[in-house]
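For reference, the structure discussed in these notes is given below.
Apart from one protein chain that is not included, each protein chain of the complex appears where it belongs.
Entry: subunit A
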Amino acid sequence: MAVAFDEMNIPGGDLRPAYQELARWLKETPPEALEYRRQEAELLFRRIGITFAVYGDSESTERLIPFDVIPRIMSGKEWARLEKGLKQRVRALNMFLRDIYHGRDILRADIVPDDLIFQNPVFRPEMNGQQVPHDVYVHIAGIDIVRVDAEDFIVLEDNARTPSGVSYMLENREIMMRLFPDLFARHRVAPVERYPDELLAALRSVAPQSASGEPTVALLTPGVYNSAYYEHSFLADKLGIELVEGRDLIVKNNEVFMRTTEGLKRVDVIYRRVDDDFLDPLTFRPDSVLGVPGLMSAYAAGNITLANAVGTGIADDKAIYSYMPDIVKFYLGEEPILKNVPTWRCREPKDLAYVLDNLSELVVKEVHGSGGYGMLIGPAATKATIEAFRDKLKREPEGFIAQPTLALSTCPTCTASGLAPRHVDLRPFVLTGSKSTTIVPGGLTRVALKEGSLVVNSSQGGGTKDTWILDE
């Protein structure tokens, strides 16, 4: 594995320009002061109740995501390029979804194999021919980005279903501004606080035609026991919209209503944080108590907008991921600005053979997995784990893809033994409304707190950092 790109230090001893002021500040600040602020931050998080649940962990059902007080900094120029690439990528994702559920030009052009779509459990035949307002399918995208050198941004994963984490982006900034006002005074950090406004504007812009002039938007949550519940209530609060559960909604004459103390009130747009499978027990899983019976027929009748649309999973599926550069070229006729990680599709015998021969150097992922579960990190795995994975791969090769182990870039991070480099990624949030695509500068930086670890997922010991884009 190559040496990781250090986002602060240039080999040879110089600092990258974006980090110069931070480095000066760090030198002036005694380590105890940092430690004190770190504890203060943790206390704030706990009091505000910014917690997440870990499934299958009965001991402590509410945990804090560790927060690292050292910001991750990017120059405005770097951001501008990343932003352009993100907009391009999300435009392509939306066009791809529109095509898959309508004309299917891309399949006829033999760019993506048919069976990857039609045999994919996240493909939703219910969406065939269904019109969605302004052809927007992915209103909110979380694109996971990693860096391996000063030049390139690489997309690790597209999240086009119900990406989470944006509340951490916003709260991390709040807490940093509270704890380090002097540090902010020495930088020109682009603000992130308009995200809720932009999200609300995007959601209202895609209201169905039958909606009134002031469309009613609601956020649909699976409820208090969901791991991202804090985020749901946080966003509903910031957007000033009702936080509803399935039982609060009812479908009558193909319109969706919420039960209020003054009777039924029509809902026009649902920002749903419930997976497709659970949305409507009449269409999808009949055992789901989280959804709303009849929601899909109201959707088909065009009386409700769901954000994100149903069936977007087909665009962020790991098996489709490897085709993304071709997808961008096909719809936009442009070279993709963001790179993909080279990916071996284990469904193809040649690729599978290569993967089996090189397991100890590769990262192998389940096509339908998420959250860092069910993943093999070859260089860090024991022989036994590798052999177990080999068996799984041989049994069901189409369920996996493999990628080289990326040396994710590193940022200085507080550790038990002082500041030390730790690997990071970045999830910017891309909003698409009827007229425009916008991105609040920055995103959620996740950091692998264990030395050498490359797994940044919060369910597996990852933490977060505030992400600064310098306004130059």
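Side notes on the structure shown:
Just so we're on the same page, a contact is a pair of C-beta atoms (placed from the backbone, for glycine too) under 8 Å apart; a residue touches a chain by one contact, two chains touch by 3 or more; residues count from 1.
Quick note on the criterion: contacts and distances are computed from a predicted model.
Matching "Alpha-E domain-containing protein", "ABC transporter", "NADH-quinone oxidoreductase subunit N" or "Autoinducer 2 import system permease protein LsrD" against the UniProt entry of the left-out chain gives the name "Alpha-E domain-containing protein".
When the omitted chain is restored, the residue from A:Glu262, A:Asp287 or A:Asp391 that touches it is A:Glu262. Annotation: of A:Asp6, A:Asp248 or A:Glu366, A:Asp248 touches the absent chain (contact as defined above). The missing chain, though absent from the display, is touched by one residue of A:Met169, A:Val217 or A:Ala236; that residue is A:Ala236.
Within the whole complex, the absent chain has one touching residue among A:Ile10, A:Val224 or A:Ala353, and that is A:Val224.
Interface residues of subunit A facing the missing partner chain: 46-47, 49, 223-224, 229, 233, 236-237, 242-245, 247-248, 258-262.
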